[in-house]
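Only one protein chain is missing from this complex, and each of the others stays in its spot.
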Amino acid sequence: MDANELLAWARGPGFDIALTIFVAGMLLRLLEVLALGNKPDLSPPRGSGPKGAVQTLLSRNLPRKAVFDREPLRIINGYVLHIGFFIVLFLYGPHIVLFESFLGFGWPALPSGMIDAVGAITILSLIAALVFRLNNKVIRFISTKDDYVAWTVTLLPLLTGYMAYNHLVASYTMMLALHLLSVELLLVVAPFTKLTHMFSFAMARWYQGYQAGRRGVES
Amino acid sequence: MSAPSVEKGIQAIKGQIDAPVASFFSACVHCGLCAEACLFYTETGDPKYTPINKVEPMRRIWEREYTLFGKAKAALGLSKKVDADTFAEWETLVYDGCTMCGRCSLVCPVGNDISDMIRKIREGFAAAGYAPEGLIGASTRAVEIGSPMGVKLPAVQAQIKHLQKNTGLDVPIDAKGAEYLVLLSSMEIMNFPEYLEAIARIMHQAGKTWTIASKAFEATNSGIQIGVSDIAKLLVSRVVDAADELGVKTVISPECGHAFTAIRWDGANLIGRPYGFEVKHILEVLDEFVKQGLIKTAGMEDAKLTYHDPCQIARKGGVVEQPRDLLNRIASNFVEMEDAGEMNWCCGGGGGVSANERADELKLTAFNRKKAQLQALGVDTLVTACANCRLTLEEGLEENNMDIPIVGLTEMLAEHLVEDDKEKA
Partner (left out) sequence: MDDLTLGERLRQRGVSRRGFMKFCAATASMMALPPIMIPKVAAALEQARRPSVIWLSFQECTGCTESLTRSHAPTIEGLIFDHISLDYHHTLQAAAGDAAEHARDEAMKKNWGEYLLVVDGSIPLGENGNFSAIAGVSNLEMLKEVAEGAAAIVSVGTCAAFGGLPMADPNPTGAVSVSDIIKDKPIVNVPGCPPIPTVITGVLAHFLTFGRLPELDHLNRPKVFFGQNIHDRCYRRPFYERGQFAETFDDEGARKGWCLFKLGCKGPTTYNACATAKWNEGTSFPIEAGHGCIGCSEPNFWDAGGFYRALSLPHANVGETILTAGAAGIAIGAAAAVLNRKRKSDAVDNRETITIKDLSKES
């Protein structure tokens, strides 16, 4: 298959299959979780569950000082990684076109040069995350194959996107095809790895926050 | 009934997994920050104490029982099983190396409540026969005798006699229609009898009616610690039944950590119906009395002192400001340790660890965290509001040749109580 054929497949059946598996897969995981139910709490509440849930949804976005002081670099790197990824994904013109096509609305884009720089920083941050994972004894101990698979499928779209934009290694058409294919790989793999956290983090924060709000405790 | 078995253990864990637990396992990204919050990891440096690792057997069961993908993996032989070896290997992580202090739950970036998962996974370990001997013993004594330390009513009555002699005050037993039902922990009855005396004087000064129950004086709930809901229910029912029978308005949980959790948050869910009475921690009651002007204090401690937040009362119970408001009235040199408040470090002995002799060495190693906090401050006195914390801290201080006396907050407050018949300096 040459670059044009690969690109046509990636924009055609490839995308359909990948998006279908992603959406269906994530919904499946979500329903599998919800099905297990949550027994209502009969103890008298001290505060508001929903308020606590919302507060926790927001509060966990920042680290606690006690933990931050112990692992500042690793924690900061986590932020760089995520924020960089979101900037590249959501603020690059051609990407916004995609979101607009099914959301019905778009938003302003950042200049490509900035996206390119942020992309490079994010790739470096991902590499740093891998280095941390391999060298920190706690994370190395609890890591499984899943962590490395998730890392790889997250890196590839960033890397191929950067390479396409900068005309590295292969023709633009080929790199764009590889970029789309790597995104499709990410979509297909995501529901079966820890990448489900992109949705389940909200559920976890909500559940713990709700109980904390009810009990009037910090969360 | 029937003998414990791995199968029973797995079934028990299966029954404990609910939507929150499933969402936690789905959200965990193996960031390892929970370890940085857990004193068992920070003081031993052993990554096996990473909180999310402690509940790995539950994760395996969740994945293979409750996810399609997990079922497929299991069918292909690609996932790890949970068997006798798993239970054996994880027993010390689930019991010895965890006090359910909840610090990990607070720091998890995705919002996982790992300490709650520990509580749930213990159901499986106990059902499989992998609960520590110490806790089995405590639970047995609690069920059969009425107290995990084997304290019977006569011992309580003896304490009461002492109290009557000292203060001239009466301790009502089974007084119907009293406003408050006061619970005690075995630890207090055995080691810190000043508590009951303090209660008696404070209640008298505040002009409140109160009582203890002869059939349910014990607050400590060993069922929570060992992780067997049936036993927890049995124990908490004694208190509920007594409170209902005596028609009290409020049940007061004493200076004990998990006792508060058991009666305040778990009880209604264990018995399957809401209470007909309120539950408050003694610190909440004291704070109320002070703020309502029912009791007054006089004089200040001038020793440099600090306050240790018992996990179940502060972080898990929400009683953080009240002890500080009370202390500030009676202490002129109250300094806070680093991480004070909701993020304070566990004493290392809660959640059943202190009843588990096998965990003694680990517990003392974990104490190094509290030691560091105290040494950084250089205090003369340590105040706390949990008898189990108190004992654990005393043991740790002794082991480390640190001469810092520990006082219960209620007891200290009572020392500064302004009583109508006699003035206290």
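Here the chain labels run A and B in written order, and each chain numbers its own residues starting at 1.
The definition used in the following text is that a contact is a pair of C-beta atoms (placed from the backbone, for glycine too) under 8 Å apart; a residue touches a chain by one contact, two chains touch by 3 or more.
All of these numbers come straight from a predicted model, not from anything done at the bench.
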Inset, instruction - Based on the whole complex, identify which of B:L39, B:A126 or B:A314 touches the chain you can't see. - result: B:A126
Inset, instruction - Tell me which residue among B:A213, B:I226 or B:C346 touches the hidden chain in the full complex. - result: B:I226
Legend entry - Missing-partner contacts on chain B, residue numbers: 1-4, 8, 11-12, 14-15, 17-18, 65-68, 126-127, 129-131, 136, 139-140, 143-144, 226, 228, 230-231
Legend entry - Missing-chain contacts mapped onto chain A: 2, 4-5, 7-8, 11-12, 15-16, 19-32, 34-37, 93-95, 97-98, 101-102, 108-113, 167, 171-173, 176
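The rule we apply is simple: only the chains that are shown with their structure count from here on.
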Inset, instruction - Indicate the whole-number Å distance between the mean C-alpha point of chain A and the mean C-alpha point of chain B. - result: 38
Legend entry - chain B contact footprint on chain A (complex, rising order): 28-29, 32-39, 41-44, 46, 56-57, 60, 63-67, 70-71, 75, 78, 136-144, 147, 191-192, 194, 196-197, 200-201, 203-209, 211, 215-219
Inset, instruction - Could you please specify the touching residues of chain B with respect to chain A in the complex? - result: 17-24, 26-33, 35-37, 41-42, 45, 47-48, 50, 52-53, 66-69, 105-113, 116, 264-269, 272-275, 278-279, 315-318, 320, 339, 342-343
